[in-house]
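The other protein chains are all here in position, but one chain of the complex has been omitted.
Up next is chain A:
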Amino acid sequence: MTKQIRQLDRVVIRFAGDSGDGMQLTGDRFTSETAQLGNDISTLPNFPAEIRAPAGTLPGVSSFQVHFADYDILTPGDAPNVLVAMNPAALKANLTDLPRGADIIVNTDEFTKRNLAKVGYASSPLDDDTLDGYAVHPVALTSMTIGALAELDVSKKDAERAKNMFALGLLSWMYSRPYESTLRFLERKFAKRPELVAANVAAFKAGWNFGETTEDFSVRYEVKPAKMPAGTYRNITGNAALSLGIVAAGVRSGLPVFLGAYPITPASDILHELSKHKRLGVTTMQAEDEIAAIGAALGASYGGALGVTTTSGPGVALKSETISLAVALELPLLIVDVQRAGPSTGMPTKTEQADLNIALFGRHGEAPVAVIAPKSPSDCFYAALEAARIALTYRTPVILLSDNYVANGSEPWLLPDVESLPDLRVEFASAPNGEDGTTFLPYLRDPQTLARPWAIPGTPGLEHRIGGLEKADKTGDISYDPANHDFMVRTRAARIETIPVPDVEVEDPDGDARVLVLGWGSTYGPIGAACRALRQRGLPVAQAHLRHLAPMPANLGAVLRSYDRVVIPEMNLGQLAHVIRARYLVDAIGYNQVRGLPFTAAELETMLEEVLKNV
């Protein structure tokens, strides 16, 4: 039968199922196929903290959302146009996010009395009016998969497990995705078990053919490639990009990278990734705790490596004392905080931006450090390089504030030319710097950068001692002199405050906006999408986004003061707004949400429209 083909400019699909249903993998593959086609993409996984919550329950639901379009997009999409629900729990957990009219593909085989009861459905939503207004496509996914594999030599369990590939095949057909990369992927993944390659490929093809033949799916969709700058792309998550940024910082500085880390969600993937790059001189150590992890990284920095430690909020709290030591020692150190919802264990797999305060202020004594936040998954690469540049040039700890949303979300990344990446080479001290030509002054500063010499052990003639006790200016000897302490505290503050960082850029295409939306970190996408939507409706609004939170860009005060209203959306209770008010005496309005989820563009649009009405 010939199918009608309809053009769309954008689609949001959410794959949802039990944690054991392989939804992350399914989403990943669909994303990869979509990338091959040249659409712009943004993805968002959402999974429970439990490795295997009880099967079929609401807490066990895992989902993956992918947004793709024929133009450049900024977010994984507010609401799905299509939901793939592998069981009743997946349907129930995601239905509220679905606008009426959306397509729902359900695996009817899982809608048994028992499974319905598990999630509190008294009757099947497929039979009552629950799904009125949606385009429901009931598909017996499990039994059709098993049927399609009947001839193959696989167990029933393995056959059943291939049902996610059936779903992927169906969706790939619906959206006209090229599937060669998926077939290659399956061959790689199951290289050691050819029977599973055959089973998964057969399930995928069965899904594709089902779409082709069944009358239920009368329309096929196409989304044309987006116009993106020429070059080679790959799809990348924030954690992967951040890891590569650290590797690149090692290559571009010529220094060995030493990572000390203690496993914690959602930062562990960076440890996993970096542990693969020994060839490029990256040493990783899984320490006994977060304190040891940063201690070892600092010890490595002292020895002339690029010391890095990666963690999430609870780990940052543990590292606090060592960060202060690094401030006193004035050594380079990169601290990565992939934020998650807190306090305490909070919601480990959910996102939040509530560690800005601890990054800026969470240390004893006057202990300023540089703080940087990436705005999107691929930006994590450049943010890591920038953090390393500041750490190495200014001999200071730098905190890189990623979060679960950018860490696990993905987008296409135009691969940079290695030669175009910043040159991070450093010079170690090699000779005495005292006026007499023989003494070494470990705290004599470079007048430009205020950085002290990095004199690593092994350098003859520069033997010296450093420590947490207050040091006399220049000599670094222990000093309790009041005036010296005052001077050193102010100097350490000035060291950070005077690091040159790029001016903040304002996006205000027509230059007539009176309201500025200021964001930082991962809210860039939703804020940008909301601003675009408003502008398309003729409502002018300006957007500025902070990458450098300490020090802040020199032009920020002037920018803030040139608007009638400043709105600061944050996934916390107003931490940046607090700083902005204190530093610039600007009456910024906070818009705050801490639900463990990113902002939707729609909610920001609604909020901003209100603000615009009132200026």
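We adopt the following convention: a residue touches a chain if its C-beta (ideal position, glycine included) is under 8 Å from a C-beta of that chain, and two chains touch if they have at least 3 such contacts; residues count from 1.
As a convention for this text, contacts and distances are computed from a predicted model.
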Protein that the absent chain corresponds to, by UniProt name, given "2-oxoglutarate ferredoxin oxidoreductase subunit beta", "Fe-S cluster assembly protein SufD", "Ring-1,2-phenylacetyl-CoA epoxidase subunit PaaB" or "Putative ABC transport system ATP-binding protein": "2-oxoglutarate ferredoxin oxidoreductase subunit beta"
Checked against the full complex, the residue among A:Gly27, A:Pro48, A:Pro125 or A:Gly307 that touches the missing chain is A:Gly307
So one chain is hidden, and I want to know which residue out of A:Gly20, A:Gly468 or A:Gly574 touches that hidden chain in the complete assembly. A:Gly468
From A:Ala199, A:Ala297 or A:Ile580, the answer for touching the chain not displayed is A:Ala297
Which of A:Asp127, A:Glu151, A:Glu419 or A:Asp436 sits in contact with the chain that's absent? A:Glu419
Missing-chain contact among A:Val219, A:Leu280, A:Leu573 or A:Val615 belongs to A:Leu280
Candidates A:Val223, A:Leu325 or A:Ala354 - the one touching the absent chain: A:Leu325
State which residues belonging to chain A touch the missing partner chain. 32, 35-36, 38, 181, 185, 225, 228-235, 244, 247-248, 251, 256, 258, 260, 277-281, 283, 285, 287-289, 291-293, 295-305, 307, 321-322, 325, 329, 415-419, 457-469, 477-478
